[in-house]
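Step one of this worksheet: look at the structure below.
Let's turn to chain A:
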Amino acid sequence: MTSMGISKGKILILATETCAYPGANSVGQAHSSYPTNTFILRVRAPVLFPEYFYLDCFKKGISGIIIMSCGEECPYEGAYHALAKRIDRVYKMMREKNLDIRRLRLTSICTVCNRAFLKEVNDMSVLIEEIGPPEVNAPTSG
Partner candidate 1 sequence: MYNPKDIIDLIADNVKKTRSPFGIPKFMANTWWKNASVARDGEALLFTGLMYQFVPYIDTTTHYLERYEDTGWANYLHYTKYLPKLISGTGLALMTSGKEKKRSGRILQDIVKILTKSNVDFGYKPELDDYSGILLYDLGDQDGFVRHAENVAANLKSAGIQKVITVDPHTTYALKVLYPRYTGKSFEVKTYFELIDFSSHNGSRRVTLHDPCFYGRYLELSDVPQKILGKLDIECVNVRNSGEFTNCCGGPAESISPKLSKEVLGRRVEELQSTGYPIIAMCPICLANLRKAGAQVEDLSSLIGRYI
Partner candidate 2 sequence: MSSETKPEEKEEKVGVYICYCGGNISDHVDVEAVRDRVEKIPGVAVARTNMFMCSDPGQELIMEDLRDGIVDRVVVASCAPSLHEMTFRSAISRAGENPYIYEHANIREQVSWVHHGEQATDKATLLVSAATAKAVRLKPLEPIRVNAMSHATIIGGGIAGMRAAVDLADRGIEVALIEKSPFLGGQLALLDKLAPTREKASELVSHLASRVINHASIKVHSCTTVEHFEGYVGNFKVGIKKHPLESNAYKEKMKMLNPVHKSAEAFIPFAGVYSGPVPSAAEELVIDTGVIILATGIKSYTPYQGEYGYGEFPEVITLSDLIRNLAENNNGGSLLEINGRKIKSMAMIHCVGSRQIPGIHPEDASGHLNEYCSRTCCSALLNASNVIRETYPKTRVYEFYRDIRTYGRGQEELYEQASKNRVVFIRFESQEAPEVSKNGYSDEFPLLIKAKDILTFGEEVEVPVDLVVLATGVEPNEISKIVDMMKLPVGPDRFLLEVHPKLRPVELPVSGIFLAGTCQAPMDAGEACSGASGAAVKAAALLSRGYVELDPFVADVDIQKCNGTGACVEACLSDGALELVEMEIDGQKVQRAKVTPAFCLGCGACVAVCPENAIDVNGWTLKQYEAMVNAIVAE
Partner candidate 3 sequence: MNREDEIMNKKKEAMKQLRGDRKEWITMASTMVKEQRKERKAIKKYLENQPATVPEIADATGIPSDKVLWYLATLKKYGDIVEGEKDGSFFRYVLTESAPE
Partner candidate 4 sequence: MTLIHHDFADQMDRFGGNTALECFNCGTCAAICPLIYEHFPRKMIRYLQLGAKDRILENAKELWRCLHCGLCSRTCPREADPGEVILGLKRYVVANWRKS
């Protein structure tokens, strides 16, 4: 495939099906613009992803990841709590690998959180422009 015009570092967004994904659509309905280097994956619950998934993403060249969860409103009771604990472990692993932990954000975005959504993507975009692409050396996956 031809080299894409999207040259800045890429941001992966894991957006929950019930909250953040419709929230992103609501931003679309409002025709509010945001950077193009953002890739939203629809997930049922981000609790699905093991620790190594995040590290692999950085290894593959993703510059930043925003988890947009439902937060405490999560339809899967207890999932958010488990997720938060997991992300703490991911942060630990990132530090070990000298990865700036600001590259990974755990947030809650609701279906009408247009402003919060825009703030998160813009902040992350500014950050990765500032700190450049990630460098990961050690193998990670189990």
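Just so it is clear, a residue touches a chain if its C-beta (ideal position, glycine included) is under 8 Å from a C-beta of that chain, and two chains touch if they have at least 3 such contacts; residues count from 1.
The candidates came about this way: all candidates are chains of the complex that A comes from, given by their letters.
Everything quoted here is computed from the prediction, not taken from an experiment.
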item	value
Touching chain, any copy counted, for chain A within the complex - options 1, 2, 3 or 4	2
Chain A to candidate 2 touching residues, read off their complex	1-6, 10, 12, 18, 22, 24-25, 27-29, 31-34, 36, 39-45, 47-51, 53, 56-57, 60-62, 75-79, 82, 86, 111-112, 141-142
